[in-house]
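Every protein chain but one is kept in place in this view of the complex.
Order as written gives the chain letters A, B and C; numbering starts at 1 within each chain.
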Amino acid sequence: MNSFGRNFRITSFGESHGTGIGVVIDGCPPGLELDEQDIQPFLDRRRPGTSPLTSPRQEQDRVEILSGIFEGRTTGAPVALLVRNQDQLPKDYEELREKFRPGHADFTYLEKYGVRDHRGGGRSSGRETIGRVAAGAVAVKYLSAYGISVTGKILAVHGKTDTDQIQREILLAKGADDSVGGIVEITARGCPAGLGDPVFGKMDALIAGAMMGIGAVKGVEIGDGFAVAGMFGSDNNDQMTKDGFVSNHAGGILGGISSGQDIIVRIAVKPTPSIAKAQQTRDIYGNIVEISVKGRHDPCIVPRIVPVAEAMLALVLVDCMLEQTKYHT
Amino acid sequence: MNSFGRNFRITSFGESHGTGIGVVIDGCPPGLELDEQDIQPFLDRRRPGTSPLTSPRQEQDRVEILSGIFEGRTTGAPVALLVRNQDQLPKDYEELREKFRPGHADFTYLEKYGVRDHRGGGRSSGRETIGRVAAGAVAVKYLSAYGISVTGKILAVHGKTDTDQIQREILLAKGADDSVGGIVEITARGCPAGLGDPVFGKMDALIAGAMMGIGAVKGVEIGDGFAVAGMFGSDNNDQMTKDGFVSNHAGGILGGISSGQDIIVRIAVKPTPSIAKAQQTRDIYGNIVEISVKGRHDPCIVPRIVPVAEAMLALVLVDCMLEQTKYHT
Amino acid sequence: MNSFGRNFRITSFGESHGTGIGVVIDGCPPGLELDEQDIQPFLDRRRPGTSPLTSPRQEQDRVEILSGIFEGRTTGAPVALLVRNQDQLPKDYEELREKFRPGHADFTYLEKYGVRDHRGGGRSSGRETIGRVAAGAVAVKYLSAYGISVTGKILAVHGKTDTDQIQREILLAKGADDSVGGIVEITARGCPAGLGDPVFGKMDALIAGAMMGIGAVKGVEIGDGFAVAGMFGSDNNDQMTKDGFVSNHAGGILGGISSGQDIIVRIAVKPTPSIAKAQQTRDIYGNIVEISVKGRHDPCIVPRIVPVAEAMLALVLVDCMLEQTKYHT
Partner (left out) sequence: MNSFGRNFRITSFGESHGTGIGVVIDGCPPGLELDEQDIQPFLDRRRPGTSPLTSPRQEQDRVEILSGIFEGRTTGAPVALLVRNQDQLPKDYEELREKFRPGHADFTYLEKYGVRDHRGGGRSSGRETIGRVAAGAVAVKYLSAYGISVTGKILAVHGKTDTDQIQREILLAKGADDSVGGIVEITARGCPAGLGDPVFGKMDALIAGAMMGIGAVKGVEIGDGFAVAGMFGSDNNDQMTKDGFVSNHAGGILGGISSGQDIIVRIAVKPTPSIAKAQQTRDIYGNIVEISVKGRHDPCIVPRIVPVAEAMLALVLVDCMLEQTKYHT
């Protein structure tokens, strides 16, 4: 399933070492001013090779708008975006043709499809998120016209919360041919009350699905999240005043519908599974083998996941906004 | 959005104080033996009034199969299930016509729809989960033919993990007109490798959406979950042997696709928002008022959420199994 | 697939000789006044046993609203409707357990599902249309608030267009243990311009799918329909004036989007396949056998299809109206 959303519906395609990565947005409202410069900065933020903390893979990741724009504005037709791949070193991946990388989708893709594009993870590569970020940039543009912003930040990496300590943890892991995980928090501000659909289309359900669908994410929480398990109802309930709420334990969503407060989401990001440190695994013939994953990998994917998580939250919000227009008749 | 699933697709209807609660299952494969006795025990497990720890509301919650069965087996036609409501005391709810209960969907439903069925929460009531549990029972029956089981258990309530302590915490909260939250873990055993869809249909994304869509759930994690944020890649990766994996940090899902290991999910459940303890809130006219939520409420919803969470996981698994048949051509 | 529509989404269930027939409407906007009296007249129109021209099967077909209404108005929650079956004579159908009726779905259902509810056609019975008509009545109620009407009429039966001749043709066929087909025209008036979605969601595509999905319909045309095949462009094009169009060859839809003119649809309805006249067929063991379909069947289904076709057109229109609200932001 390579589509996401009901109203602002995106369809993603492309592999790490194929021609490129793209996304089609179906349902983008007409009249939105849009050009490549609205999208490129978001792709630049997720791009590797920009600091010693990330993969040295050099990709320009230039976006091309293929359709849906006329005289600088969207027309209501699908907006297709394409980023061509450039810096491919498939020889780095020849070993992976036969070995399953621990923590990766190599084994499960082969179980599912009976065939596998081993080059850089193929479709399971982190480059797949280019489509999300490009579409998310269009969503952000739409939201900004309604005064809604979405911003993510790193809360912790390997248990550390201070920026300098985080940087040290990442470099230490890199030096040890290892990797580390962390936590990202994404906040949407300015979202009106009343968005989201009861029962199976709850906004928090959509957000949870959106976030857990990002590779490497293993946990999602809204508002107080797992901390609610230790609370009294009288502490967890957000009491009300004339003007709104006195607290925001709920994280901006009640009964699956936005309350008008900030929407607060946290995600747990696992350590990059690709590490140079030797690990034991299987090959496709069933032999036990050792693997040391070469190539240019991030010792910590947390910083680069921030724009991806922002994009997914923005996509959910736009989708809910368009859904809600049905009740304005 | 009152439907869930792509292949084993359920559509839920009904309110707490209306005629009843029902669910239609579209896509149930033909030939499955099914009668009310396959479903009733699951409804009995979620039923209130069975212990001092739960709401004293007395509901028999008898399920009636309205369609889809012929000579004791499913035919491929939709299976409709109906549970009529019985024990309704709408006068308990008269105060709620004008006051927003803290921690409830009262305010947000009114913002969304401009109208609200205040009787017992209407569609946002916990009784809505009857449809999930009834449909989940059919899913469980289907899974059992493939040797797949789904079981949930309480991990903690209000920070306590021991059964006696948990019971005491709940009764203490009840005595204080308050409520407590907790954590539930659900495990699927026997699930084959290869289920789940890459990118936006990842099995963990579907599970996260399914779980977060249960009222009162504020967090979801798979496998090591939030703990991955503090781990090294070399510890988090599940290395492989000839016969499978040496550990299960991933919780049975890699790249969104099942690995054949146990699927392990944990959810955080907030304290029941309906408490008798006085709280400050707003009424629909904008006045600040005090509210003490009367009626028969659970001081802790955690035990009754267990069968609901099992149902949602079973529904996701059946849906993924039917999806996967496309690749068997 | 027992669901229809994207925004005003109905899910149908039930068999001819099961407990009953029902439908769930998901996406009905809140605030619509609705009770059983809005729906019953439509069911009465499609009900058999009302004239010598139709089946003598006696069914009251009383509709019960199971959910979604509060104080006389819709709330935005799913509206579930149920009609219980009454007049079942399953012994009439014992012969059909083993024989495939010509022109029926008996053979194809068995090929598809490997199992078949032979009693009155089970799910493939004309009684399935009760769900469509009940949901369509709610759609009609919604449309009427916007000044939109949907009306169907018989254009021809067995080649005759005059009412007396039509009646005679039907009685002649009945007397000969045979049946006849005909043509129905459905017109929507008052529909605003701009409804329908380009490419695959064209309003005429939705209408064609909706109509051809009614059992017994073998052809659908919009506006001039098949007659366009013999026309010049200069005759077929609807030229425009200041106030609109000078003709309506297009049948109210241009490029899949409504033009504001009357929407005109015609459908071809085949002769009822259930006839008492002896026919040759196969049984489930592969033997050639003779069959004379007993039971109480309509010698001409055309009159009873009129409210069904109206319902389907009304459902498409409401769905497109709700879809269009997304462009009003």
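The working rule: contacts are C-beta pairs under 8 Å (C-beta built on N, C-alpha and C of every residue); 3 or more make two chains touch, one makes a residue touch a chain.
All of these numbers come straight from a predicted model, not from anything done at the bench.
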Residue touching the undisplayed chain, where the options are C:Leu32, C:Ala134 or C:Ala208: C:Ala208
Residue among A:Phe13, A:Phe200 or A:Phe232 touching the omitted chain: A:Phe13
Hidden partner chain, residues of subunit C it touches: 1-4, 6, 12, 100, 102-105, 107-109, 111-114, 123-124, 128, 156-159, 173, 178-183, 193-202, 204-213, 215, 218-242, 246, 250-251, 253-260, 268-275, 277, 279-282, 286-288, 324, 327
Positions on subunit B where the hidden chain makes contact: 7, 27, 29-30, 76-77, 198, 321-322, 325-329
Interface with the unshown chain - residue positions in subunit A: 1-3, 9, 11-15, 18-22, 24, 26, 30-31, 64-70, 73, 75-80, 82, 112-117, 119, 122-123
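Operating definition for what follows: only the chains that are shown with their structure count from here on.
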Chain separated most widely from subunit C, comparing mean CA positions: A
Between subunit C and subunit A, distance of the C-alpha-averaged centres to the nearest whole Å: 44
Distance from subunit B to subunit A - Cα centre to Cα centre, in angstrom: 26
Chain centre separation in whole Å, for subunit C relative to subunit B (CA means): 37
Residues of subunit B touching at least two other chains: 1-3, 12, 112-114, 123
